[in-house]
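The structure is given below, and queries will be raised subsequently.
With one protein chain removed, the remaining protein chains of the complex are shown where they sit.
For reference, chains read A, B and C in written order, and residue numbers begin at 1 within each chain.
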Amino acid sequence: MTWHTFFAMGGYADYVWSAYGFATVVLLWNIASAVHRRRAVMKMLRELALAEQTPKESAAQHYVH
Amino acid sequence: MSHNLLGTARCIFQRDLLLAWRKPADVATPLAFFVIVTSLFPLGVGPEPQVLSRLAPGVLWVAALLASMLSLGRLFAADHADGTLEQLALSPHPLTPLILVKVAAHWVTSGLLLVVLSPLLAMQLNLSGHAMVTLAITLLLGTPVLSLLGSVGAALTLGVRGGGVLLSLLVLPLYTPILIFGAGAVTASASGLDTQAYFSLLGAFLLLALGFTPWATAAALRISLD
Amino acid sequence: MTGRRAVAEEVLLEVVNLACARGDRTLFENLSFSVQPGELLYVQGANGCGKTTLLRTVCGLTQPAEGEVRWQGTAIRQLAEEYRNLLCYVGHANGIQGDLSAAENLRFGTCVGGADSHTRIASALQSVGLSRAARLPAKFLSQGQKRRLALARLLVSARPIWILDEPLTALDVDFGATMNERLVAHVTAGGMVIITSHQELAVTVPIRRIRLDS
Partner (left out) sequence: MYKYASPKNFYALAGRLVPWLGTITLLLFVFGLYLGLYVAPPDYQQGDSYRIMFIHVPAAWMSMFVYVLMAGAGLVGLVWNIKLADMLATASAPIGASLTLMALVTGSLWGKPTWGTYWVWDARLTSELFLFFLYLGFIALQAAIDDPRRSARAGAVLALVGVVDIPIIHFSVIWWNTLHQPASIGSLGKIIAPTIYPTMLHPLLIMSLAFFLFFFTVVLIRMRGEILARERHTGWVMQIVRSDANAPEARP
């Protein structure tokens, strides 16, 4: 079996590869959105923690940055 | 001397009917919707009698389904806004049977009226006499299930933003079995087939819904009041 | 066994380590108190500190985040109907339908509350000064009259525990005084009252106070 016949999928390449392509997109979206959601929560919590500090402190911290 | 459950149930039933009687516009709106939607179909698909009678079971059932869903807003919203629902939840009687009574009163002022209207619209769509009777029977068995399933959705979306559209998203998928067997029975009857199996199935759905949904609706109401 | 029972009967309504939250804001936590027969508990605190939530939790409408409310030593969640049978709650919402008359509203309210009311409706309406409005659709009543109609449920249903959320709002001074008398009568007869109010309570019985925001 050559690579060519493998990719040709007996003439059904369009259907098979678009199905597998779509499945890959869905699986990757799942991972990306799960990771992104956790990061977004973490970012929000960091902003919250920052906002709860007194203005003076956060100004000083900003200056150090 | 305290009221028994039946006394309270009768009290709720009478009150809801009385309110519907005093606010006829609220009752009439979903019925008007039912009539208008079914009257629009001939304009869309053409007036040929054969085409109409072929489409009639589905059109009538889908329109009844939507009309029944639209009437759900009336089920709990006013009682939620004015605090009556809190009083129901604090009643010394269990909430589940009280909910069943409310849904029953609601069905009498929505689903039952759809049944009464259906022969008129069936005539408009050129449905045969026999199929017309079948339509009325399936609506009689099916619309209570729609009200019962819908009550869960209505309770869940109480006071939630975008409640109306959300309600349709929650409730319509749950309605599919009723649509399939309701419209299926009318189609079968129009082509002269036996409809006994459909009636039995719709009856079974009704029993199942009676047993299960009031409990879910009561739970949903307590969640919405929390 | 008997000793425990005696203690349990002494403490009737008990709030144990209660914590309530709205969204993810904690309104109050570690709140404990008890109410005895013949006591009036006045719940105080700034707006939004959870007075209404506390009252609804004591009713069993709202589930606490932690802790529990007990009646005679048993959690009200388990007692359910048995506990609700002792309760009359008048919240912010009056529970009045504008398209029903005042008498119909009161009859429905007491019927849902499980009390047989046929004989007492008229006298209750009279004692809240609404007998002439009995057949008027409730939508034509003023805010104060609606409040009075809601409070009339207390008189008809004859329950030992009254839970009242701002009962005096929108009431005129005269009826405010009548309401205070009713509270005194209820407490003197061995009833219990848990109440929030912006107006000072002018009652002649001792008041127990708790502050939620301190």
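Just so we're on the same page, contacts are C-beta pairs under 8 Å (C-beta built on N, C-alpha and C of every residue); 3 or more make two chains touch, one makes a residue touch a chain.
What you see is a predicted model; the values in this text were computed from it and never measured.
Peer 1: Since one chain is left out of the picture, which of the remaining chains does it touch in the full complex?
Peer 2: A, B, C
Peer 1: Among B:94, B:119 or B:177, which residue is in touch with the absent chain?
Peer 2: B:177
Peer 1: In terms of residues, what is the contact footprint of the unshown chain on chain B?
Peer 2: Residues 149, 152-153, 156-157, 160-163, 166, 169-170, 172-174, 176-177, 180-181, 184, 205, 208, 212-213, 216, 219-220, 223-224, 226 of chain B touch the chain that is not shown.
Peer 1: Residues of chain A in contact with the chain that isn't shown?
Peer 2: Output for chain A: 1, 6, 9-12, 15-16, 18-20, 22-23, 26-27, 29-31, 33-35, 37-38, 40-42, 44-46, 48-50.
Peer 1: On chain C, where is the contact patch with the chain that was removed from view?
Peer 2: Residues in contact with the chain left out: 21-24, 26, 63.
Operating definition for what follows: only the chains that are shown with their structure count from here on.
Peer 1: Line, ring, star, complete or other: which describes how these chains touch one another?
Peer 2: Contact map by chain: other.
Peer 1: Find me the chain with the mean Cα position closest to the mean of all the protein Cα atoms on display.
Peer 2: B
Peer 1: At what distance in angstrom does the C-alpha mean of chain C lie from that of chain B?
Peer 2: One centre to the other, that is 36 Å.
Peer 1: On a C-alpha centroid basis, what's the spacing between chain A and chain C, in Å?
Peer 2: Here the centre of chain C sits 52 Å away from the centre of chain A.
Peer 1: Which chain B residues touch at least two other chains?
Peer 2: If we look for residues of chain B contacting two or more partner chains, we find none.
Peer 1: Tell me, which parts of chain B touch chain C in their complex?
Peer 2: My answer: residues 1-3, 7-8, 11-12, 15, 18-19, 22-23, 78-79, 81-84, 86-94, 98, 222, 225-226.
Peer 1: In the complex formed with chain B, which residues of chain C make contact?
Peer 2: So the residues of chain C in touch with chain B come to 59-63, 80-82, 84-85, 87, 89, 91-100, 104, 107-109, 111-116.
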